[in-house]
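Take a look at the structure set out below.
All protein chains of the complex are present and in place, except for one that has been dropped.
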Amino acid sequence: MKNTRFTLGLAQLSKIDGDAGHQVIESLQEICPDLARFTIEYPFGDIYTRQALDLKSREIATVAALTALGNCTPQLKVHLNAALNVGCSEEEVKEVLLQMSVYAGFPAALNGMFAFKDVLNERKA
Amino acid sequence: MKNTRFTLGLAQLSKIDGDAGHQVIESLQEICPDLARFTIEYPFGDIYTRQALDLKSREIATVAALTALGNCTPQLKVHLNAALNVGCSEEEVKEVLLQMSVYAGFPAALNGMFAFKDVLNERKA
Amino acid sequence: MKNTRFTLGLAQLSKIDGDAGHQVIESLQEICPDLARFTIEYPFGDIYTRQALDLKSREIATVAALTALGNCTPQLKVHLNAALNVGCSEEEVKEVLLQMSVYAGFPAALNGMFAFKDVLNERKA
Amino acid sequence: MKNTRFTLGLAQLSKIDGDAGHQVIESLQEICPDLARFTIEYPFGDIYTRQALDLKSREIATVAALTALGNCTPQLKVHLNAALNVGCSEEEVKEVLLQMSVYAGFPAALNGMFAFKDVLNERKA
Amino acid sequence: MKNTRFTLGLAQLSKIDGDAGHQVIESLQEICPDLARFTIEYPFGDIYTRQALDLKSREIATVAALTALGNCTPQLKVHLNAALNVGCSEEEVKEVLLQMSVYAGFPAALNGMFAFKDVLNERKA
Partner (left out) sequence: MKNTRFTLGLAQLSKIDGDAGHQVIESLQEICPDLARFTIEYPFGDIYTRQALDLKSREIATVAALTALGNCTPQLKVHLNAALNVGCSEEEVKEVLLQMSVYAGFPAALNGMFAFKDVLNERKA
């Protein structure tokens, strides 16, 4: 029987990440279902359900962090989609990526922007 | 003669970072005034003056990125102050820091939170 | 009322980190008690209680990761203590730190070793 | 004439990494044979031959560090194989990867787990 | 009308990066022309035009930094080409990459060397 955190987390994952989130969870089932469960329970069940920050601001924070870290392009793409899903405009997302040139350097900002170019092309297709 | 980017950047720096920003610039004058000038012109003159993203969202992005990178506490503290200066509530800043546990791990989130504790204590003093 | 994950996590934290862990939790109470709770529930309640890997191996993994990341010395010190608490010998811990010269470079290994020097001195005091 | 460190290192490389290690060394011969030699001499000749830590613990440390760094997937895959070669069970390796969600964030843990999925599939093929 | 920084930067980009640099700029035009412009103005217009350090030393610094960071292979390849373009010998570039094993670990050095292998093959083709 699944607990409340899992149920709430799964609903929040659907709302934010849509199909992309479910594909990540699905792809973990064979190799490590507990990591799938923890990913739903802690980030989505515990954190993204909190009311103290709106989802748009949360996705701005996540896009900024993943662009700056620069070593997790698949997750960045999921959250570039998520940012658009929860109400960021394309222009706002680009500004966040652009701003990362200041804090993490131009290569990080360029790679973030190219990831967003892919995301926008995939959404059009 | 200072150019427009410098003038606009200096005004934006004052608005966002207040005294803390000026102290950084001041402390660079002896060692490398050109880095002080570039810091005003590019981040503050070129980027933070753009209208496509509000300052509150910009500071959320910066706090998230610097917390995730985890190797630039002095700059993180400047921007934790800046986030409060441009309209983030204490609770919103804490949520951004908390959320970084998901993307950069608990040590990064803890160190960000302890930096914010210092900042809040300094603002009260 | 505290949940089972919290109760189990707190017991595991005591077993592994001793006083140092409780000091971290305590120092979070004023600024963000929810981060304290999450730190107990997820890392210690969900992860460190799992049986599939012994605690000694878990601490070897944590010491290696924190040394390689190189930007979270306070947490590294907690886990250098923890490694000794759960049964690693001093020599084994030193080997892990030494080995990080291969994967994260000599500066990371040196800083890890100096942190361990501090930890050993504090334990003697 | 090859020195002792090289000879011992090459034997240790064969024992730990098997064919994957030799392929890395081979692929360096054309571009920079000295880097191939140093890779055998220092990590494998000097470090992995030391008796103070067993090979299983060494691979746990290496898998943890490379997963946390997150920017060297090819080397992580070599050492995910190596961990299995020297006696880690699949479950133990998964626990190390899972635990990295705490210290380096969920994206790092997810990418490590997906790399392990690839490794397990390649070993079955 | 383009400003002086842009004009100087574009000339410097051509001199250093050749076609590879222009392709990066071109690929940004659709998604974010302002990032293309900033990339020309600040790094190439403001920094690479300064006389206090020769271009060969600048490219040694850039190749070292990007190899150590390890999360921006496309930009590293552009600058491995650039290093050769401004007068580094192949041997000198290899030495810089080799030396990164000391400061960022063997995986970073290996990945840098494999990127250079690709670059040399592409230049021969």
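The first chain written gets the first letter, and so on, giving A, B, C, D and E; residue counts start at 1 in each chain.
Basically, a contact is a pair of C-beta atoms (placed from the backbone, for glycine too) under 8 Å apart; a residue touches a chain by one contact, two chains touch by 3 or more.
As the structure is a computational prediction, the values presented were derived from the model and not from experiment.
Within the complete assembly, E:Leu69 is the residue of E:Leu69, E:Leu84 or E:Leu120 that touches the hidden chain. As for the chain not pictured, it touches chain C at residues 69-71, 94, 97-98, 101, 105-111, 113-114, 116-117, 120. For chain D, the residues touching the absent chain in the complete assembly are 38, 42, 46. Panel shows chain A; residues 68, 101-108 of it touch the chain omitted from the view.
Heads up, the rule we're going with is that only the chains that are shown with their structure count from here on.
Interface chain B/chain C: under half of the residue numbers present appear on both copies, so the contact uses mostly different residues. Centre-to-centre separation between chain A and chain D, using Cα means, comes to 30 Å. Averaged Cα coordinates give chain C a centre that lies 39 Å from the centre of chain E.
For chain E, the set of residues that touch two or more other chains comprises 38, 42, 69-71, 101, 106-108.
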